[in-house]
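Omission of a single protein chain aside, the complex is shown with its protein chains in their original locations.
In order of appearance the chains are A and B, and numbering begins at 1 in each one.
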Amino acid sequence: MTRFVLGRVAQMAVTLLGASVVVFTVLRLMPGDPALVYAGPFAGSDVVEAVRDRMGLHDPLPVQYLLWLKAFVTGDLGVSSISGLPVSQLVGSALAQTALLTLTTSLLAIGVGVPLGLLAALRKGTWADRLVAGFNTVALGVPNFWLGLILVIVFAINFSILPAGGSAKLTEDPLGALTSLVLPTIALGLAPAAMLARLTRGAVIEVMHEDFMTMAAAKGMSIGFVIRRSLLRHVFLNLLPVLAILVGSLLTGAAIIESVFTLPGAGRLIIESTRQRDYAVLQTLLVIFVAVFLLVTFVADILYSVLDPRVRGHLMREGGVR
Amino acid sequence: MTTEMTEPVTATPNAAAESTRSALLSVRDLQVDLVRGESRTRLVDGVSLDLAAGETLCLVGESGSGKTLTAMSVMQLLPGGVEVTGGSVELGGRDLLRATTKELRAVRGNAIGLVSQDPMTALDPLVPVGVQVGDAIRAHDRRISKAAIRARVTELLSAVGIPNPAANARRHPHEFSGGMRQRVGIAIAMANRPRLIIADEPTTALDVTVQAQILDLLDTARRESGAAVLLITHDLGVVAERADRVLVMYAGKVVEQADVLDLFDRPAHAYTEALLRCSPGATSGAGEPIPGTSARAGALPTGCAFHPRCRIGADRPRCQQETPALLTLGTRHDSACHYPAEVTR
Partner (left out) sequence: MSVITAPRLLSRMRRREHRRVALVTGLVLVLGLCAAGLLAPLLAPHSPVAQYPGEELRGYGGRFLLGTDDLGRDTLSRTLYACRAALLVGLLGVGIGATVGSLIGLVIGYVGGRLDSFVMRLTDIGIGFPVVIVGIVVVAIGGPGPQAVIIAIALYYLPAFVRILRGSALQLRARPFVEAAASMGVKDRVIVLRHVLPNALPLFVLQVGLALPDAVLLDAGLSFIGLGAPPPSPTLGDMLSQARSYLDVPRLAIVPGLALCLLVIGLNLLADGVRDVLDPRESSERAR
């Protein structure tokens, strides 16, 4: 088991390293000279040259990459070439914001999607099933940013009961921070909720066909008992592989939703730093996005092998990879 | 522990029952259909059977003959789209077809224990076997303590011959061999001391060497608990050794029923004869296969459904046109063959 985990960690590290090379190279392919941007339009060529020198842009690409990697690993993320603020500070607060939004959205998606999917599967073919199917079709068809706009128009402008966005910090104004998350969470979470409802319904129906479910009924177990004992475990295992994809789509959505609701999150920061050719910020953010994504996949993998005794037993005996 | 459920069996006078003994399970004219939209296919057609406490009744037939559906109709655990559309199923005088879901749940796993066909798939791979046995108890006794469940589970597992039961209860199904899993399956079926055990081909998925052990275990369980056993099999060797009575099914109908010795000595249906001939282990059968393929539900031949494959009736107009009725030939021996006298051993 330990060997399996260590193996996966090593694999993840290699993948991350590869991804950082890709990110680094791609960013250098971007048109536009960061030294020029940093120095400003009125700087003379000698000043630009000096900036370029200071930013290390004269070194060959591999050297630049290794220098960046060394700094990154030692925790030195550099400063933003636009605002002059330390990248760690900029990225840190933006990530916190996005993490919070992703968390509330995941809670909404799971809290709504899983029960709906369960209901639809258990009442398969009834009006409840059809109602859920209808909800799914609509929810998956409504773009989150448009829903965001409509929610703002209705709740923030027409009724003025919820803020249209905001930058309240959780630590300073928890209530304000949370209420400003209500509309973005709904806008962002509706489609994932519908996706989860569909997936859950499919997984439940699949598990219901298993022999051991018939056996559970033959034992006289009530439906609630069976759901708690068997069904949810199997459904969760079935859904685990989708988790990473779901988080990925949430991050994508967050970037757009953050700009609708003017939330100071990582998605917006990515878009802004791209416009401004802010290499230091962009590079860090992209690598962190990849890392988060790999981490989610990794956690899903580990969870899978911990929760399924067959895989777990296999790993304990073989000490190898699945 | 579940005494409130095991009320004494009250024998009910049943006009149709020819048996003089009191029947624990009495199925009358059971009809099971596959319903798809407006089309219906009859899968089980007019099956009646009686089973007394302590007795073993074997349901015999090829796959697709409706024997499993008949047995599962008793528990009302039928696959999607398959429905009981007629008849009655009485357990201890109570019609299970009219029972509410809640009442049914109280019967399943309590008065009726099920041993399934494939112990590989009938146990949840994610749940330790001890918990799965314990669930059968907890399902019928909400207030029982965890310690009491654990004690009873250990007792049950040791009764079915699982070594070191307390430790093995914590293991998962994949850590057991097929035979051991089926022992766990029997422990689950016996958990609440059922009055009826339904065993659906309990040994087909197992190694030959373990089959006898599992059947012995079932026999022991039956003798010690006084339960009735409804044993579904296609193995006439098993029938000869274990059954008191035999019910032979073909294409959803009962074609012959008799006491076991009677059936083997004096088969009275051409299909039974063919089965005896093709089963090498059973008696003196020579292992001759039955010609042709089993009749398919929804595309049954006219007359006697078996006639196209029959040694006697293939060319006889009566067999081709007239559906034979299940008629009594002698004591507790019925046959649905037009020419029972021509059937030989």
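Going forward, a residue touches a chain if its C-beta (ideal position, glycine included) is under 8 Å from a C-beta of that chain, and two chains touch if they have at least 3 such contacts.
For clarity, every value in this text was computed on a predicted model and none was experimentally measured.
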Item to check | From A:100, A:149 or A:162, residue that would touch the chain that is not displayed | outcome: A:149
Checklist entry - Which of these touches the unseen chain: B:27, B:71 or B:84? => result B:84
Next on the checklist: On subunit A, where is the contact patch with the chain that was removed from view?
Outcome noted: 15, 18-19, 26-27, 29-31, 120, 125-126, 129-130, 132-133, 136-138, 140-146, 149-150, 152-153, 157, 198, 201-202, 205-206, 244-249, 251-253, 255-256, 259-260, 267, 270-271, 274, 286, 289-290, 293-294, 297
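One rule holds in what follows: only the chains that are shown with their structure count from here on.
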Checklist entry - Which subunit A residues qualify as touching subunit B in the complex? => result 210-212, 214-222, 225, 229-230, 233-234, 237, 307-310, 313
Next on the checklist: Touching residues of subunit B toward subunit A in the complex: what are they?
Outcome noted: 75, 77, 105-110, 112, 114, 116, 118, 121-127, 131, 135-136, 138-140, 172, 174-175, 188, 191
